[in-house]
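Read through the structure below, which is laid out as structure tokens, and then see the notes.
Removed: one protein chain of the complex. Kept in place: all other protein chains.
So that you can tell them apart, the chains are marked A, B and C in the order they are listed, and the count of residues begins at 1 in each.
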Amino acid sequence: MPANFTSAADLIRFLPEIILTIMGTLLMVLDPILNRRSSYAFGHLSIFALIVALGGSVYAYTQAGPAFGGLLVVDGFATFFRVLVIVVGILTILPSYRFLQRQDAETSEFHALLLFSVAGQCLMAASGDLIMVFIGLEISSISSYVLAGYLRDDKRANESALKYFLLGSFATAFFLYGVALIYGTTGTINLAAVRTAISGQNAPEPVIIAVAAALMFVGLGFKVSAAPFQMWAPDVYQGAPTPVTAFLSAGPKAAAFAVFLRIFMTAFDPVGGDWWPLVWGSALLSMTIGNFAALLQSNVKRMMAYSSIAHAGYVLVALTARSDVGTAAAMFYLAAYAFMNVGAFAVIGHLSGKGERYQNLDDFAGLAEKQPLTAAMLTIFMLSLIGVPLTGGFFGKFYIFKAALESHLVWLTVLGLLNSAVAAYYYLRILVMMYMHEPSDAASKVEPLSLGLRAALILPAIGTLFLGIFPGWVLDFAGKSSTLVR
Amino acid sequence: MDVILFLIFAIIAVVCAINVVVQTHPISSAISLVGVMGSLAILYLTLGAEFLAAAQVIVYAGAVMVLFVFVIMLLNAGAETKKGQSSMALFLGGPLLVALLILLVWFVQSRYSETVHFGGFRGGSAQDVGRALFTTYLLPFEVTSILILIAILGAIVLARKEMD
Amino acid sequence: MSGVPISWYLTLSAILFTLGVAGFLFRRNIITVFMSIELMLNAVNLSFIAFSYRLQQVNGHLIAFFVMVVAAAEAAVGLAIILTVFKNRQTLNIDEIDSMKN
Partner (left out) sequence: MNALALVLLVPLAGFLVALFIPRNAPQNSRWWALLVSLLAFIDSVVMVARFDRGSGGEQFAIDLPWITSPEIHFAISVNGVSLWLVLLSTLLTPLCVLISWRFIQNRVKEFYAFLLLLEFGLIGVFLAQDLFLFYVFWEVSLVPMYFLIGIWGHDRRIYATLKFFLYTFAGSVLMLAAIIYLYNRAGTFSYAAILELLSSGRLVFAPGEQLLLFLAFFLAFAIKVPLFPLHTWLPDAHVEAPAAGSVMLASVMLKMGTYGILHFCLPLFPTAARACAPWIAVLAIIGIIYGALVAMVQPNLKKLVAYSSVSHLGFVVLGIFSFTQIGLDGAVYQMLNHGISTGALFVIVGLLYERRHSLAITDFGGVATVAPWLSTVFLITTLASIGLPLLNNFVGEFLVLQGTAMANYTWTIFASIGVILSACYMLWMYQRVIYGEAGEEVRSHVGDLNPREWAAVIPLIVMMVWMGVYSQSFLPPVSKVNAHVLEQTRINVPFRVERFPSTRPEVARAR
């Protein structure tokens, strides 16, 4: 038993979570004071908190290493995802200023929950032990459940929260059962120790590890909305308030994938031969179901939900590659995906109007005429989602399939790429609507862009283009940190 | 003696669990669930988990289930009316369920021949758990407090009268 | 006197877990569905504690303890969500909560 269980270095490595928690609590405490002054104060404060946490996670990286006796591991991988989820947090708050104001729903709780959720995701990214994964996952999830149902009087939001909650808890139980089996067979739940245990001389029967891996795969599969565990995503994404949907599709998903990658590439890497067919099938199924179902949707949020299932499939392709390049590709892709998706949802939320009435494809008609900037930004995001070069989405996809081909996954690559060609159709439909039709009711009523929204559109667009034109920097970082995961 | 004790409570747990699933009225399900939890608490005792047995009774049976019963009563939820199953659950869930059961029972039976004797493990007292909790597991313990905070906050957000 | 094989405990846990899954899949009342999840979590806890006995460690107990805490938090939030749903729709049947199908 360690005698000195906390040191200064431990605390530094835990800095982002500390900052976010303190600021979240502060927001709740300051509620009565701030509420009277300006409703924007909450937003300003939480953006400030996230920026400080961003600095915190970078600072933590300068002190990289395990913390709290291996419960946390701060390495490049953890830092990458910490930064990513914090940025997603910022990009969620920017468009929600106006959104919440429009729905008359500005409270400190929204922002506090968001900060807590981000803290949970940071914890997931940095956890080196399954108990921390579990608790981080729950912190992130429970606050997300509440956020999804945040607009209490909205029937769709209720339903969204309920389904998210039920299926999320169900998935957690599966995940936990997998943890139990791992604990029972290896006597430890520390990821690095598990790896040693199952690759050592007296390793337990691989089939048990495979079953445990399968159970955890079910649990995490639900969280990342990979097929065949994707059925909750459309309802949840459609019903949740749009900024929350943006957040759900980028933040918790990225964090869940971080956990996914870390568990499967660290602990279960030695038995990779057993689980990869499972991931292979899930990847293909996710891409196919996601893309083909998205073709049929008329509600844009629902369409984006299916699209997010498909994109989870692409990331799973990277996981199937079971290589450092694959891990790096998944990291890069998640970053690119976060930008383009959050940006796209910012536009959707902007257009939807009071009570989120306008969510249909037809409502996008003629947006380019009424608000060229908004339309142009959405075009960038859509082209990136399609995978057109010079956008982050393209480069991510390229890198994923490169990793897959290096691991000789020729069929998965071909089918995945054909899938992305199918996907082009439904993304293009939005562009068709915006540019090639007469302005609709929704487009005519669309408000001028507020400052926050402007930032919420332009920043992800810059990010998307940056990742597409100069991917080198992020890619190098991802490549460097992916080797350390093992 | 140990075997008999185990069998009695295992059977109670299984019967209660089946009852949870088949009862149409939620209140009956809830009471059955309390039965499962109670018998599990006894089984925890046989495994030397004194603290957990107590926590099971206090936290689960005592607090969580009371909450459930409270909500059921509050909503005045009646028995389930609709009996038609959604086809997806039957077609997808049925095989999945059977597979899960067979798989788990098979692999569990094929290993772990160690036997449990009552009192064979004495590391689960409140003292032991407490020591671990405040040394090795201090971080998760502290972090769990955020979770509780979120739960409170969430309940407030969702149940408050109106937005302001 | 012979002891109880540890695998009996694990089997019991597997049975309870499966029953929980069955309840989740086949029940229509939201509260019962939620209780099925609680049942699954209890089954997992039994596994943790049985494994803990096998390994003669206290660690499994702690994980089970955290699971309990989390389950309690989940229950609070979950029931609050169920309350809001009921308030808006006056039903607890999960099949009737489908306003968003195309």
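Please note the rule applied: a residue touches a chain if its C-beta (ideal position, glycine included) is under 8 Å from a C-beta of that chain, and two chains touch if they have at least 3 such contacts.
What you are looking at is a predicted structure, and each value in this text was computed from that prediction instead of being measured.
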Review point. Considering the complete complex, which visible chains touch the unshown chain?
Key: A
Point to revise | Among A:29, A:296 or A:414, the residue in touch with the chain that has been omitted | key: A:414
Exercise for review: With the full complex in mind, choose from A:296, A:428 or A:451 the residue touching the hidden chain.
Suggested key: A:428
Practice item. Looking beyond the chains shown, say which of A:149, A:343 or A:471 touches the absent one. Key: A:471
Check your understanding: Touching the missing chain, which residues of subunit A?
Key -> 369, 372, 383, 386, 388-390, 394, 398-399, 401-402, 405-406, 410, 413-414, 417-418, 420-421, 424-425, 428, 431-432, 435-436, 471-472, 475-476, 479
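Convention: only the chains that are shown with their structure count from here on.
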Check your understanding: Which whole number of Å gives the spacing of the CA centres of subunit A and subunit B?
Key -> 30
Check your understanding: So how far apart, in whole Å, are subunit A and subunit C when each is placed at the average of its C-alpha atoms?
Key -> 26
**Study point:** Distance from subunit C to subunit B - Cα centre to Cα centre, in angstrom
**Key:** 5
Exercise for review: Among the residues of subunit A, pick out those that touch two or more other chains and give their numbers.
Suggested key: 131, 135, 138, 142, 145-146, 149, 152, 161, 184
Check your understanding: So which stretches of subunit B touch two or more other chains?
Key -> 104, 111-112, 132, 136-137, 140, 144, 147, 150-151, 154, 158
Point to revise | subunit B-facing residues of subunit A, complex | key: 1-2, 5-6, 14, 17, 21, 25, 28, 35, 68-69, 71-72, 104-105, 107, 109-110, 112-113, 116, 119-120, 123, 131-132, 135-136, 138-139, 142-143, 145-146, 149-150, 152, 161, 184, 205, 207-208, 211, 228
Practice item. State the interface residues of subunit B toward subunit A in the complex, per the touch definition above. Key: 92, 103-104, 107, 111-112, 131-132, 135-140, 143-144, 146-147, 149-151, 153-154, 156-158, 160, 163-164
**Study point:** subunit C-touching residues of subunit B, taken from the complex the two chains share
**Key:** 1-3, 6, 10, 13-14, 17-18, 20-21, 23, 26, 29-30, 33, 36-37, 40, 43-44, 46-49, 51-52, 55-56, 59-60, 63-64, 67-68, 71-72, 74-75, 77, 80-82, 85-86, 89-90, 93, 96-97, 100-101, 104-105, 108-109, 111-118, 120-121, 123-124, 128-129, 132-133, 136-137, 140, 144, 147-148, 150-152, 154-155, 158-159
